[in-house]
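Since the structure comes first, as structure tokens, the remarks are kept for the end.
This part shows chain A:
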Amino acid sequence: MTSPETGAQASADAEVLRLDGITKRFGEVTANEDVSLTLRAGEIVALLGENGAGKTTLMNILFGHYAADAGEVRVMGRRLPPGQPRAAIEAGVGMVHQHFTLADALTVQENVTLGTRPWWRPGGRAAARARIEDLARDYGLQVDPDAAIADLTVGQRQRVEILKALYGDARVLILDEPTAVLTPQEARALFDTLRRATARGLAVILISHKLHEVMATADRIVVLRHGRVVGERATAATDPADLARLMVGADIAEPKAMPAEPGEVLLRLDAVSTPPGATQGAALDRASLDLRAGQIKGIAGVSGNGQSALAGLLEGLIRPASGTLTLGNAAPADWSPRIAVAAGIGRIPEDRHHTGTIADFTLTENAILETYRDAPFARGPLIDWSAARAHAEDLIEANDVRCPGPDAAIRLLSGGNMQKLILARALHGAPRIILANQPVRGLDIGAVTYLQSRLLAARDAGAAILLISEDLDEILALSDVIHTIHAGRLSPPVPRERAEVEALGLAMAGGGADAA
Partner candidate 1 sequence: MTELFEILLSASFWAAVLRIASPLILATMGELICERAGVLNLGIEGIMVAGAFAGWIAAYAGLPLWPAVVVAFLTGAGFGLIHGALTVPFGLSQHVVGLGITLLATSATYFAYRVALPEVSSPPRIEPFQPLDLPGALAQTPLTYAAFAIAGLTALVLYRTPLGLSLRAVGENPAAVEAQGGNVTALRMGAVIAGSGLMAVGGAFLTLSAFNSFFFEMVNGRGWICIALVVFGAWRPGKAVLGALLFAAFDALQIRLQQTDLGAVLPYQVFLMTPYILSILALVAMSRSARVPAALMVPYRKGTR
Partner candidate 2 sequence: QDAPLQVAGIYTVPVEQQWVSRIHQAALAAQDAGQIEYTFSENVSNTDYARVMREYAEGGNDLIIGEIFAVEDEAREVAADYPETAFLMGSSFLHDPALPNLAVFDNYIQDASYLTGLIAGAMTESNNIGMVGGFPIPEVNRLMHAFMAGARETNPEVEFQVAFIGSWFDPPKAKETAFAMIENGADMLYAERFGVSDAAQERGLLAIGNVIDTQADYPETVVASAIWHFEPTLQAAIAAVNDGSFTADNYGVYSYMKEGGSSLAPLGTFEGRVPEETMALVREREAAIKAGEFEVEIDDSEPVSN
């Protein structure tokens, strides 16, 4: 722990970054107000806050994507010209964005070296490659420089993003929700990388919604609420409850799972394989699984190991290539999303922005995406928009979806509120089976709590739930029975009481399922 008061001279020397009085408005929204922050060499500072608290905006200002309305940024004591990513990069700021900024069709090396040489100077490929390989070795970021990004897993892409930042000789490394899409193993590797980086004198800003991660990695924690700094803590002097309270401004009650009372089997997969190439990642390979009423079945695994195929199967988007899918006690004659919905499967898709919602459609339109052909919304070929609107209002009301109203484009909602609408849509009509694929990814603690408690309530009301998550903690917190998935194969189920983190982690990495 760095002590702030060990001599003004020494700390001033070590201070690599200073944000001073940053204010940023978007139209009527104030994203940041008078935010100040300092960062010293070798230090990891975590930035916490609810969705929309202004974390990303602050980092975008620091990186020069946006220009602040007021305030200034200093790196190594020198003021950065506002609004110029180039200047920030040259001053040694490296940023790993919340949403990856990689060109899928290009190779790793091309992505990393992009923009790092003057236009008119070709060549230097061999040198660049050597440097990438050095960095990869030093920081534990193994990845093939010639691989196309499109062929990489999420974790590998994350490494490329970090390599990009390091390649530019970063002194300050910003990571915006880097672990939101990582498995525990990948996250651990990431933190290992960060430790190597700080050991070399880099300063790191880490944004995350996962409090335990923050507690384990950060030296210092800064909390934003509504764009303002509401607190700053040394990690040793705080705990998750304290942080949650700072973020939300109120206490958060963690959902407590009661033991399940499993009932009949509602859906069964018997040695189901899916066609290869139907989704990203592995296809299912003779997977067997049953979903019982009143039970949550968790699927733990590293992304790309067949979760998409499994989810696609339940969503109706994918048909089994072999094996049988049984609903109740019969195999459906045909299989499609529409049939899946009609069969009483409530579905929360992985990607809320592209699959779950239509960004430019209103909340009303999004609310009836699955049911617009049914009463009371459809009357013959016509849609009864007043009925649809009333329905959307009900969902908004019942689930506390914060939005300008049912006629607003859903694009304007934060991820958490978007997800609440999707959940409301999926749970409407009390489906007997629920598929929840990464339901809380990237959400803040308040939203997470709400979503999880709704899922538990649905279970207690007798729904069979399939929970797919790459977050082992979430799996352990909610599931009654756990499978791991690796290379398209499901491990035999393990009751939660008997599940051990280490064994699950091993199985997820391919060491358990086949052996078991």
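Inclusion criterion for the candidates: all candidates are chains of the complex that A comes from, given by their letters.
Keep in mind that, in the parts below, a contact is a pair of C-beta atoms (placed from the backbone, for glycine too) under 8 Å apart; a residue touches a chain by one contact, two chains touch by 3 or more; residues count from 1.
These numbers were taken from a predicted model, which means no experiment stands behind them.
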Touching candidate - 1 or 2 - for chain A as found in this complex: 1
Partner candidate 1, residues of chain A touching it in the complex: 65-66, 84-90, 95, 97, 99, 101-106, 110-111, 113-122, 164, 168
